[in-house]
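One chain of protein is taken out of this complex; the other chains stay put.
For subunit A:
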Amino acid sequence: MALLTDDRTAGRTSHRPAPGGTRRWWTTRRRDHLAGYLFIAPQLVGSVLFVLIPLGLVVWYSLHEWNVLADTFDFVGAENYRAMADDPNLPGVLRATALFSVGLVALNLSLALFLAVLLNQRLRGTAFFRVLFFSPVVVSLVAWTIVWGFLLQDNGGINGLLDTVGVDGPNWLRGDATAMLSVIVVQVVKNVGLNMVLFLAALQGVPGELYEAARVEGAGRWTQFRRITVPLISPTILLTSIITVVGSLQVFAQIAVLTQGGPGSSTTVLVYYLYQQAFQFHHFGYGATISVLLFLLVLALTVVQWQMRKRWVFHEQ
């Protein structure tokens, strides 16, 4: 703020002729500008080099047919986009992506909120459970997924456990429905802790008097949750839902390790399909086209969520 104020006064002084009649070039305003640019320079350079330029290049690549082995890079205009419109695999891929995202977001947010409400009680042992549910967040994603891969095998740990209670478990990663469910659950258990912590922080910011007043008015627990808790933590719900939706559209490692997009193509989500097209089938141009689609999808969903916040987020009316 000080910088802005100085800026205005400095702006006025800079137009005044300096003593001696010549205009001073090295003004406070210019100095402030330079300082500002220097402060943001590291972040700006990083963003330009690693975000903006690659983003531009991806769009550029999507207009080309790029054969890495033959070393050809031919401009084909909108050909890749036309091919995408006619791609017989794409509807299935988008369906799998939508199924994964909806399943993940619904399960992750509801479980995270449920755990946060439970662990917000003043009871013995809540610290232990907070650590327990948060710890998967800091575990390496691939290591986590590989271990789950073993557990979910037909002769793996989960079916072994089910067997002890007389249940014949399904072949989790080989059935169309169970494979998708498994990937979702593995991802939810991995990341639910992060949203749980965010919800916990939000819950602790809700003033206790409100609940007290509600109790005096005769509101039950469910009404208190619906009328007080949810509205007051709605900014956090918005934040977590944006993060989770964006994250769900970018899922890759779990699919690559657990199912490789199978059985059939039931778990081939957009990013995995992009990887197959570009890096396995060597269609780098088409792969770039799919990433443009992914970028637009993420952008559109985020914009929609942002716009909708006015309807339901408490502080935004």
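Quick note on the criterion: contacts are C-beta pairs under 8 Å (C-beta built on N, C-alpha and C of every residue); 3 or more make two chains touch, one makes a residue touch a chain; residues count from 1.
In this section, contacts and distances are computed from a predicted model.
Between the listed names "Multicomponent Na+:H+ antiporter subunit G", "Quinol oxidase subunit 2", "Sugar ABC transporter substrate-binding protein" or "CD225/dispanin family protein", the UniProt record for the complex's undisplayed chain reads "Sugar ABC transporter substrate-binding protein". Checked against the full complex, the one of A:Leu38, A:Ala70 or A:Ala85 touching the unshown chain is A:Ala70.
In the full complex, subunit A touches the hidden chain at residues 48-49, 52-53, 56-57, 66-71, 153-156, 171-174, 260-265, 276, 279-282, 284.
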